[in-house]
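Coming up: chain A.
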Amino acid sequence: MNNRSTPTYLPRKSYRARRLVDAAKLMPYLAVLLWMLPMLWQGEDANLRVSRIILYIFGVWFFLIATQIVINFFLNRVSKEVELPLEPQNKNQGDVG
Partner candidate 1 sequence: MSKMVLLIEDEPNIIEAINFLLKRDGWDVKTHANGHDALDAIHRNKPDLIVLDVMLPGKSGYEILRDLRTEEDNKALPVLMLTARGQDKDRDLATQLGATRFMTKPFSNAELLSVVRAMMDP
Partner candidate 2 sequence: MLNILIFVCLLYVAFLFGVAFFAEQSTKINRARWLRSPWIYTLSLSVYCTAWTFYGAVGYAARSGLEYLTIYIGPSLVMFGWWVLLRKLVRIGRRNRITSIADLISSRFGKSNSIAIFVTILAVVGTTPYIALQLQSVTLSFQVFAANDDLGSSTNLADRTAIWVASGLAFFTILFGTRNLDVNERHDGVVMAIAVEAVVKLLALLAIGVFVVWGLSSGISETMARIDASSFGQWSVSNGRWATLTFLSAAAFLCLPRMFHVLVVENKDEKFLQTASWAFPLYVALISLFVVPIAVTGLSLMPVGSNPDLYVLSLPLSQGRDGLAVFAFLGGFSSATSMVIVAALALSTMISNQIVMPLWLRYTGGRASISGDVRRVVLFARRGSIALILFLGYLYYDLSGGGAALASIGLVSFAGVAQILPVMLGGLFWRGATQKGALAGLIVGFTIWLITLFIPSVGLYGASTDTILTNGIYGVSWLRPQALFGVTSLDPLVHSVFWSMILNTATFVFISLITLPSPIERLQSAQFVNVYDQSTQAQNWQAEAGKSEDLMVMAQRILGAEEAQRLFQIEVRKQGGSGYLPEATPEFLQKLERELSGSVGAATAHAMIGQIVGGMSVSVENLLAMADETAQMMEYSSGLEVQSAELRRTAGQLREANEKLTRLSLQKDAFLSQISHELRTPMTAILSFTEILRDNHGLSETQVAQYAEIIYDEAHRLTRLLDDLLDLSVLENGQVRLNLAETDIVEVINRATHTALSAKSGADLKIWVKMPKNLPRIVTDADRLGQVFLNLISNAQKYCNKAPASLRIKGVVRGTFITLDFIDNGQGVPREEQELIFEKFSRIGQPESSGAGLGLAICKEIMSRLGGDIDYLPGQGGGAFRVVLPL
C-alpha cells in the first residue's frame, strides 16, 4: 500500500525542490530590482526625504535577508529528502579531503 502512494508523493517533493531552486536563482534579480528602484524616484518627487530613502534601503536589506533565510531553511529541509537538481552530490569530492 505504501508502495503505491510513494510515486505520487515523490514527484511532488522534487517539484517543490525545483521551485525552491528557482527562487534561490531569482534572489539576485529581485535584489537588483529593489535596490535600483530609488534611481527612478529623484526626478518626479524632488522633496523625497533622505530619511525615507534610508528606511527604504535598509528595509529592503532586512527583507532580503529574511527571505534568504526562509529559502535556505526550506532548501535544507527538502534536500534531506530529495536530491536537488543541478546538485550531483559530492561523491567525487571524496578524493579532495
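How were these candidates chosen? In short, all candidates are chains of the complex that A comes from, given by their letters.
To be clear about the criterion, a contact is a pair of C-beta atoms (placed from the backbone, for glycine too) under 8 Å apart; a residue touches a chain by one contact, two chains touch by 3 or more; residues count from 1.
Predicted, not measured: the structure shown is a model, and the values here were computed from it.
For chain A in this complex, the touching partner among the options 1 or 2 is candidate 2.
The part of chain A that touches candidate 2 in the complex is made up of residues 21, 24-25, 27-28, 30-32, 35-36, 38-39, 41-42, 46, 48-51, 53-54, 57-58, 61-62, 64-65, 68-69, 72, 75-76, 86-88, 90-93, 95-96.
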